[in-house]
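The complex is shown incomplete by one protein chain, all other protein chains being positioned as in the whole.
What follows is chain A.
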Amino acid sequence: MAGHKIAHATLKGPSVVKELVIGLALGLAAGGLWKMHHWNEQRKTRTFYDLLDKDEISVVVAE
């Protein structure tokens, strides 16, 4: 395929596939960090409602 290496007069030129793979890997890593944040938030929310249902915490101020 013509796009594998960008032709250059003296140097070999960058590899398109390599750059795409690195870009995808970085994108997935960053997305993975966000997913970890999301799962952590979900876990905190689930824990909150579990404790609320078991009456271990309350959102009502005792008078």
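The working rule: a residue touches a chain if its C-beta (ideal position, glycine included) is under 8 Å from a C-beta of that chain, and two chains touch if they have at least 3 such contacts; residues count from 1.
We adopt the following convention: contacts and distances are computed from a predicted model.
Asker: I want to check something: the complex is missing a chain, and I'd like its UniProt protein name from "Cytochrome c oxidase subunit 2", "Achalasia, adrenocortical insufficiency, alacrimia", "Golgi apparatus membrane protein TVP23" or "1-aminocyclopropane-1-carboxylate synthase".
Answerer: Hidden chain identified via UniProt as "Cytochrome c oxidase subunit 2".
Asker: List the residues of chain A that touch the chain left out of this view.
Answerer: Spelled out for chain A, the touching residues are 1-3, 6-9, 13-14, 16, 19-20, 22-24, 26-31, 34-35, 38, 41-42, 44-45, 47-49, 51-52, 56-57, 59-60.
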